[in-house]
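Note that one protein chain of the assembly has been removed; the remaining protein chains are unaltered in position.
On to subunit A.
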Amino acid sequence: MKKIAVLLLILLLTGLTGGCWSRRELTEVAIVLGTGVDWMEDGRIRLTVQIARPGAFTAGSEAGARGREPASWVVSAEGRTIQEAERYLAMKVPREIYWGHCIILVLGEEMARKGTGMITNFFQRDRQPRENIWVMVTRGEAKDFLETYSSLEKTSAQAAGFLERMKTGYSVQLWKLAEMLASKGIQPAVTAVEVKEAGITPEPDREKKSPPQKQVGLAGVAVFKEDKLIGWLDPYETRGLLWLKGEAMKGVIIVPSPGEPDKAVSIRIRRGSTKILPEYDGEYLRFMVRIRVEGDMVEQQSREDLAKPEKIKTLESEMADELKKRATAALEKAQNEYGVDIFGFGDAFHRKYKKEWRDLKDRWDEEFSRAEVNIAVEAQIREIGLLTKRAGVPEE
């Protein structure tokens, strides 16, 4: 009997003494939404965090009465390592810095040129930050990027996160960047972003018209060799990269109207797939890339009647050509200008030729630059939308 009583007492005490261990009230944490890292000239790292101001996130009447209060607070600190900078940051932030809901990690251009590996290490090693942080490189300084405002979202970090989630650009999360850094068959590439002028928010009083605001926007792709930034792809080439990789088969292709070449027709890609088929005879390296896409015609500038099988056929071949052109543009830039395989041809080769890969992997980028790549595109138009003819087209 006594034993049981003692046991119960011990159980109770362990519950109470150990109680609330690692408890962290929401009002005691500073929720980081976005992180930026810049390389300073003295060799130190500047860590900038965008911290949510929770008061601005309530939908209640209180917040409404106070007007729209700023939703974020951007603060930075310097240090030799991320962790050191974070500790200096903690001297200014009155709450515990909480990384669990960090949405984006922005690298300043200089930082990216110095190497990303030393930055991503902390975010992978620490328990709080997630693997699915969107990683991006900004043209300019990360601090400036995080200090922007968003007219639509509450904070610019969220805006950038949503832009990435839309897969309009080449969206890369931390885990994927880590994968690309580890693999020899692919070189990393992440979204490039920049601060852009993005519209205005009109006020009823025209005199009070707000000035054009600086907001976040996508700007193509940042190309890396190993973990160092070596160049950029513009938005036009970015699509080519995406199609070659078979990721996010989206986008609009503009082709000339078959009968009136000076007028354009827009085709929106609906879905598609890409297959990379390596061929290697011990000496000569060749890749067959087979891209299959389906699209819908969504816009027509010309006056001709396109709802005819032969015209559709012509459009399809034009679409295939255009797609190939853009893929080739991305490919050529990677092969000739930067000399890095950002497409994962190496991985495809690895999968097919395991033994040969061992010899090639250490000089893969050179091999890739020399390789012949044949792109074959098969395009199909599925729908022509709700109209068959453009309004006002005279009968032929």
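Side notes on the structure shown:
In the analysis below, contacts are C-beta pairs under 8 Å (C-beta built on N, C-alpha and C of every residue); 3 or more make two chains touch, one makes a residue touch a chain; residues count from 1.
In this section, contacts and distances are computed from a predicted model.
Among the names given as "Heme exporter protein C", "Carbohydrate ABC transporter permease", "Spore germination protein KA" or "N-methylglutamate synthase subunit C", UniProt records the absent chain under the name "Spore germination protein KA". If you put the hidden chain back, the residue from A:M1, A:M91 or A:L386 that touches it is A:M1.
Considering the whole complex, the residue from A:I103, A:A159 or A:V195 that touches the absent chain is A:I103. The missing chain lies against subunit A, touching residues 1, 4-5, 8, 15-16, 18-27, 29, 31, 33, 52, 54-60, 63, 98, 100-101, 103, 128, 130, 154, 158.
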